[in-house]
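With one protein chain withheld, the remaining protein chains of the complex are depicted in position.
Per-chain numbering from 1; labels A and B assigned in written order.
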Amino acid sequence: MENNLKKVDIIFEIDEKQSPLAILEKTVKRPADEIILDLIDSGLKGRGGAGFPTGLKWKFTRNEDSEVKYVICNADEGEPGTFKDREIIDRVPEKIFAGMAICGFVIGAKEGYIYLRGEYNFLLKNLQKKLDEFNAGMKKTGIDFTIYIKSGSGAYVCGEESALFESMEGKRGEPRNKPPYPTVAGYNSKPTVINNVETLVYTTMICHMGPERFKALGTKDSRGSKVFSVSGDTPISGIYELELGMPLNEFVDGFGDGDTKAVQVGGASGHCVPRKKFNDTIIGFEGIPTGGSMMIFNSSRSMYNVLHDYLEFFTEESCGQCTPCRVGCQQLLKGIEAVKRGERPPAYLDDLKKLTATMKIAAKCGLGQSVGNPFNSIIDNFREEIIY
Amino acid sequence: MSTTEVLVKELVEKNGKTRNSLMPVLQGIVHNEHFLSEEALLCVARELDLSAADVYGTASFYTFLDTVPRGKNIVRVCKTITCHMKGKDEIIKALGNALKIKVGETTNDKKFTLLTANCLGWCHKGPVMLVNDDIYPDLTTQKALEIIEEYAKDVK
Partner (left out) sequence: MSKYLVNLKINNMPIAVEEGTTILEAAKKLNFRIPTLCNHPDLTVAGNCRVCVVEVKGARLLAAACATPVSEGMEVLTNSEKVRIARKHIVELLLAEHNADCTKCFKNGHCELQDLSGEYRIGDHVFLDLVKPSSKIQDISSPSIVKDDSKCIRCQRCVRTCTELQGVSALGVVNKGDHQRISTFLNKPLHEVVCTNCGQCINRCPTGALTERNYIEEVWNALYNPSKFVVVQTAPATRIALGEDLGIQVGERVTGKMVAALKKLGFNKVLDTDFTADLTIMEEGTELLTRLKKALVDKDEKVVLPMMTSCSPGWIKFQEHMYPELLDNLSTCKSPQQMFGAVAKTYYADKINIKAQDMIVVSIMPCVAKKFECERPEMRDSGYQDVDYVLTTRELAMMIKQAGIDFDKLEDEHYDSILGESTGAAVIFGATGGVMEAALRTAYEIVTGREVPFTNLNIKPVRGMEGIKEASIKIKSVKPEWSFLEGVELNVAIAHGLANARKLMEKVRSGEASYHFIEIMGCPGGCLGGGGQPIPTSPEIRKKRAEAIYSEDLEMVIRKSHENPEVAEIYREFLGEPLGHKSHDLLHTHYKVRKRY
């Protein structure tokens, strides 16, 4: 990779001298409030996509008065174009466990769960083995925390935190009304911290190396680094840990095939950025945030097909409970088909855009709220491809 | 007691007699019997003291908890955009021709069911398919057919 992109090695770094269990042991000797301050100081925001400050999430949950609390690792990575958590789970699971146990120590939880998507069942055997060792290690060192694994069964929406709790409770994975938020009432209606796989690894590493090294990376609004899943029309698809806040043009220079027409940042629910906007787009919370999915399209690709694919995905994966999402997704999908076939005038696309504005503010959860992102960014930038 | 009843009782024993065990119990049945039969669903409802409609409604939410008969080997080809770009249609066509079934169908000998799936999380190595719990990335039509042949031989 020849460019200015700063590759980072925090997530997958293996420190021979200090195992994740050792990091955990060292960390739980510190006052919990100090750990929270470090996390807040580091500027770490959730790496699943929504970007809530991790330190605050832990703090809120710590402040809840409850005998029982839970730590949950969201390993239900299902956003099209995202595959980094699978790699993290496969390569450095102990760092995830350590992050969960640190969180348990901080908030006062004794149980942690990893909700692993069903599509990753093939990871289960190895993960369980490593987990058994880690649990035993914690027991030996007197850390009162146990981690369990729960499997999903193929439902994208279960990545939404409250839907994930429902699923863990043996129900349909339908998102709940908020408030209450998980920090108050999550799994089993108890205060719960739910963090993405990658976030938990960063918490371990921030506890290990101190907030400074992390803080030094990235920008004011987007501290640190992030693991990106790069796919599509690129000669070097794969997983890369990069500093946040990079301009998209540099990313395209580094990863594109020389003919990049657009990049879908943040997966199917993210934004599609056309070539002409590469220069002014920052990858980070100040620009376009992403859970890590970067899908590159070259000029041979039909953006109608791309959008159609996304909409089909959302139509199928909507939980179906709320009107804007259940019916809205179908309308968008059938709507672009109708325009393509000439059964509706091109101006119908504008009616649909207005509908996405309603979906964005009236749908019950992030799924329905974000369908407008790909829809509008593709319609706005590739209108002709949709119509003709 | 039928084998299904025994299986359900075992799974409930192992996972606990609470609603929270519903998913692992259903997953365990699918693992063993490839789908959730009427008998299995009723057994689960009885063992966990849930309504049958509730158990069915929950199962039907999850793509992997099939309630229609499936073959011994369930092939799921990822259909999401990057796999689409890398030629999932050819893979599906080749598998369909070889197995003489369409997507959603099961072979007469009940050995294979051919399905599509939403993003399997291997976008950098598409096209990709799952056969049961095993993942096969970087597919070509030839590779896909060879893999299926191995399963057909019951080697795996």
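Points to keep in mind about this one:
Definition applied: a residue touches a chain if its C-beta (ideal position, glycine included) is under 8 Å from a C-beta of that chain, and two chains touch if they have at least 3 such contacts.
Keep in mind it's a predicted model, so treat the numbers as computed, not measured.
Partner chains of the missing chain, restricted to those shown and counted over the full complex, are A, B. Screening B:35, B:56, B:122 or B:151 against the full complex identifies B:56 as the residue touching the chain left out.
Among the residues A:155, A:197, A:252 or A:349, only A:155 touches the chain that is left out of the figure. Looking at A:6, A:30 or A:334, the residue that reaches the missing chain in the full complex is A:334. Residues of chain B in contact with the chain left out of this view: 38, 41-42, 45-46, 50-57, 60-61, 67.
Touching the omitted chain from chain A are residues 155, 157, 172, 177, 179, 315-324, 326-331, 334-335, 338, 351, 354-355, 357-358, 361-364, 369.
Please note the rule applied: only the chains that are shown with their structure count from here on.
Computed from the mean C-alpha positions, the centre of chain A lies at a distance of 26 Å from the centre of chain B.
Touching chain A in their complex are the following residues of chain B: 18-24, 26-27, 30, 57-58, 61-65, 80-82, 84-85, 117-126, 130, 133-135. By the touch rule above, chain A contacts chain B in their complex via residues 77-83, 85-86, 117-122, 124, 150-156, 167-174, 188, 229-233, 237-239, 268, 293, 295, 301, 305-306, 309-310, 313, 316-317, 319.
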